[in-house]
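After the C-alpha cells below, expect a handful of questions from me.
Note that this complex is displayed minus one protein chain, with the remaining chains in position.
Order as written gives the chain letters A and B; numbering starts at 1 within each chain.
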Amino acid sequence: MAERAEPVPARASWPLLPVLKRMAAMPLKDPFAFAGLVIYLLFVLVAVFADQLAPVDPLEILFTKAGKLAANVPPGVEFPLGTTNLGRDIYAQLVHGTRSALAVGLSAAIIVATVGTIVGLVAGYFGGTADAVLMRIADMALSLPFLPFVIVLTGFLGASTSNIVLAVALLLWPNSARVIRSQVLTLRERAYVEAARVTGASAWRILFVHIAPNILPLSFVYAAIAIGWAIITEASVSFLGFGDSTSVSWGMMLQDAFASQALSRGQYAWFVPPGICIVLVVVAGFFISRGYEEVFMPRLRGR
Amino acid sequence: MILEVDKLQIHYSTRSGVARAVDGASFVVPEGRIVGLVGESGCGKTTAVRAIMGVLAENGRQAGGRVVFKGQTMDEATTRRLRWRDIAYVPQSAMSSLDPVYTVGSQLVEVLTKRGTHSRASARARSAELFDLVGLSERRLADYPHQFSGGMRQRAAIAMALALEPSLLLADEPVTALDVIVQRQILDVLRSLQQRLHLSMVLVTHDISVVAYLCDEVVVMYAGQVVESGPVREVLARPRHPYTMGLRNAFPDLLSDALELVPIAGSPPDLSEPLSGCRFVPRCPFAQPACSIDSVVTGSDGHRSACRRDAEADTIRTAALDPRTWQRSSSFAMS
Partner (left out) sequence: MAALVELRDVVKHFPVTRSLSELVRGAHPAVRALDGVTFDVGDGDAVAIVGESGCGKTTLGRLMLKLVEPTGGAISFAGAPMAEITGEKLRAFRRQAQLVFQNPFDALNPRFTIYRAVVEPLINAGIDKAEHADRVASAFRRVHLADFDRYYDRYPHQLSGGQLQRVVMARALVLGPRFLVADEPVSMLDVSVRAGILALLREVRETMGLTAVYISHDLALVRYLCERTLVMYLGRVVEDAPTEEIVRRPRHPYTQALVAAVPVPDPDQSRAPLPIKGNVPDAREPPSGCSFRDRCPHAMPRCATETPALKPVAGGHQVACHLDTPTSP
C-alpha cells in the first residue's frame, strides 16, 4: 500500500458539503454542462443589468425626431433590432424579456425541486399509507393535459406570471417525486442505511443525513429540466394570448409579431431573436441536467 | 497439450496508466485434464481466460506472448473461428446471462442452429441430450429462466457452452455464488463431463478447496504472474512458493485439526506501477534482497515454482505453518 502521511483535521462535516463541492466542480468536466452554464450566466447578467443595457421602457411607444410614430423601423443604430408595429423597441423587449423568462424558470425550478424532493423522500422512505396517498396524487397530476391545464388555471386565477409558475409547478413536481422516490427505495436497502439504523440514527436523521445527500444531484437534474419547461410553457401560453399582457416576455413578443404578420413583412429581427433566446435557455437547462446526471451516476471508481 | 499459454501479456489502459493485468504468464492444459487457475481477486486469472477466449474488455489488449491451441498459434481470425465451436466459455455471470423472455430450450436451439449446423429438429434432440448431460430433466427445456434455481441456471449455462461440442471448456468461478450442496452438485456435473466427453477444462476460482476436489492440475497466479504450477496433489500437499503456502494456510479446512488460520499481511501490488523481481516480496516473510531483482522459475516439468529459494522449500514450508512468521512481514525479515 502506497500511503502518504497526510495532516488529519478530524472534523465531522455535514456530508452535503462534499456533494455540493463536487456538483460545483462538475461543469468544468463536462463541456456541454459548461456551455449550458455559460449561457445561463450570460442571461443572468443580461437580466440583472437590463436597465443599463436597454434604458428604454420596452412598452413605451416611440416617435421619430420628426414626431411620427416610429413603427416598423428596420434594425439600425438607434434601434438595434428595429421597432414593432406599435413603435416599441424590440431590443429593449428582448433584454427585459430575459428577466421574466428567468424569473419564471428559476421560481418554477425551485418549487418543483423542493416539492418533488420532499415528497419523494417521504414516500420512498416511509412507504405505506403516506406513499400510497402521495403517489396517487402524483398520478392525478401526471394525467392532466399540460397546456390546457395551464390555460384553464390562469383563466381562473388570473393571467399573471406567478400563476403560470404555479401551474407549471403543479404539473411538474410528480416527475421528480417519482424518480426520487424510486431512488430512495433502493438507497433504503443499502447496508449503510441499515447500519445507520443499527447505530441508533432516527428516521429523520437517516433521511436527511444518509439518504438526501445521495439524491440531491437528482433534484438538481429535475430543477434544470423544470427551468426549460417553465420557460417554454410561459412562452406558449403568452403566444396563445393567455399570458400576462402587462409584462414583457419572449412569448409575448412572438405573439405580437405573429398577430401583426411580421413574418410576411420580413421583419425577422422581431421574432427570430426571442425564438433563439427561448431555445438557448431551454437547451442550456438540458445540457446542465445531463451533466448532473453523470455526477449522480458516477462510474464505480476502482481502488 | 491442448492449450499452451506462453509468456502472455495483457495490458489494460486505465485512467491511471497501463495496468499489466497479466504479465508474462505461462501454463499448459494437457488434453482431457482439468486445470484450476487460482488466485485472489485482481491476480489476472479472469483476464487470462478472457484473453484465451478473445473476449477482452474494450480497453484491454494482448501486448505480448502467445496462446497455442492444438498446435496452432491463435490470432484474431483463428480465435473468432474457434470460439464456441472448439473453445467454450462459461463467464462468471453466466447464471444471469440467460434471456428472461425466451424459454431456456429455445435459447439452446438458437445457439445450435445459428452458431452450429443443426436443423431445428436435430437441435431439439440435441438440446434434450445436453440437458441430460448436465443433469437437468428434458421437461425443463420449456421453462423460462426465472423458473430455474441458481444451480439449475448454472447447469443450463454449462449446457449452452457445450452445445457445439467444444474440446476445451473455460469456466470462470462456476460455483462461487452457489450454496455448498448445489456447488457440490455442479462440481460433480463438471467431473462427469470430463470423464464422459473427455473434455479439457480450465476452471478459474479463488477457492483452493474447489481445486482440490475437482482439478488435476493447478496454476497459482499472483499479481499477473504464475507463481506455482503442477499436479494438484503435489502443489497442495507440498507447496513450493511462499504465496501458495500462505494461501493454503489461510484457507479454512473443515477437517484439519489446526484451529488457527494464518493471514497474509498486506495486499497485492498496484499493477499500473513498474514492478521488478518477485511480486510477492513485500508480503513475503522469506524474501531476500535478490528476490526484488528478478524471479526464477525452477522445478521439473511437473511441479514448477517461481521462488528463488526453491531449494529451501521444505524448511520454508514448516516455518510458514507458524502464524508468527506471517505477522507484519516486513521485506527482508528472515534470511
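One rule holds in what follows: contacts are C-beta pairs under 8 Å (C-beta built on N, C-alpha and C of every residue); 3 or more make two chains touch, one makes a residue touch a chain.
The shown structure was predicted, so the numbers you read here are calculated from the model rather than taken from an experiment.
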Going by the touch rule at the top, give the shown chains the omitted chain contacts. A, B
The one of B:31, B:188 or B:322 in touch with the missing chain is B:188
Out of B:57, B:142 or B:237, only one touches the absent chain, namely B:237
Just checking the interface: what residues of subunit B touch the absent partner chain? 40-41, 149, 151-152, 179-185, 187-188, 206-213, 232-233, 236-237, 246-248, 250-256, 259-265, 267
Which residue numbers on subunit A touch the omitted chain? 1, 3, 5-6, 8-10, 12-13, 15, 18-19, 190-192, 194-202, 205, 210, 213-214, 300-301, 303
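To be clear about the criterion, only the chains that are shown with their structure count from here on.
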When the centre of a chain is set as the mean of its C-alpha atoms, what distance in Å lies between subunit A and subunit B? 53
